[in-house]
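Sharing a structure here in structure tokens format.
Missing here is one protein chain; the remaining ones are kept as they sit in the complex.
Moving on to chain A:
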């Protein structure tokens, strides 16, 4: 039987074999060439030049979680793209933000979204948040060969846990190692060091949604302030960070008007106090 999704002929046997609810498992059986991890690695000397995405931050608040990212992609010292999108909905109750090689990361997210949707359609129920985080782990591990050639993808995964009724953040390393962030905030990408420093000083337990939204944009501003690969709010071109929020009502991306409101307010304040809000000494 022809293994060909383009033909309008009869469904090949692999399509009608009961068993796995995983789209990746199906791809591995049916057309492994489409799986990112199963491609042979070309032998290359040195690093491959490709656009890299930079900083992603996430913060939990009472009733949900906020995930945001800057808009810059760099290739060496060149700004490859000013308005790249690096935060995506994974499904109705979770989102993923990507740092690392942009091309591979976007493909990974596309497959991850499909993996969750496929499971939901076949099983009639959603994966648990842990289950989703574990699937992403497997996908990152599949990219290890590429990562060793300098094409790493390191995402940040955030979602609303319907069973525990709270927002949760999972961070990863290049080998697919996964850890849940217990202190309520996390960052990944080249500017993450600065963003984490800012969040450490600004985060508190009883944040409301609006405060959490301001906090992530503050952290991105600080990251852009000290990391050349992270882009700050670009008022002239009207390019603002992508800010998303997930609560029990599901995923929502802030409109441009909303995120520009937050970004403009922060820029306004920084004109007077360039280093941002001050924390207490003791």
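FYI, contacts are C-beta pairs under 8 Å (C-beta built on N, C-alpha and C of every residue); 3 or more make two chains touch, one makes a residue touch a chain; residues count from 1.
Basically, contacts and distances are computed from a predicted model.
Trainee: So one subunit is absent here. Using its UniProt record, which name fits best from "GntR family transcriptional regulator", "Carbohydrate ABC transporter membrane protein 2, CUT1 family", "Proteasome subunit alpha" or "High-affinity branched-chain amino acid transport system permease BraD"?
Mentor: Options "GntR family transcriptional regulator", "Carbohydrate ABC transporter membrane protein 2, CUT1 family", "Proteasome subunit alpha" or "High-affinity branched-chain amino acid transport system permease BraD" narrow down to "Proteasome subunit alpha" for the missing chain.
Trainee: Among A:11, A:162 or A:235, single out the residue that touches the unshown chain.
Mentor: Of the candidates A:11, A:162 or A:235, A:11 is in touch with the missing chain.
Trainee: Give the residue, chosen from A:28, A:80, A:122 or A:174, that touches the chain omitted from the document.
Mentor: The one listed residue touching the chain not shown is A:122.
Trainee: List every residue of chain A that touches the chain not included in the displayed model.
Mentor: Residues 5-6, 8-11, 15-16, 18, 23, 26-27, 30-31, 34, 92, 110-111, 114, 117-118, 121-122, 124 of chain A touch the chain absent from view.
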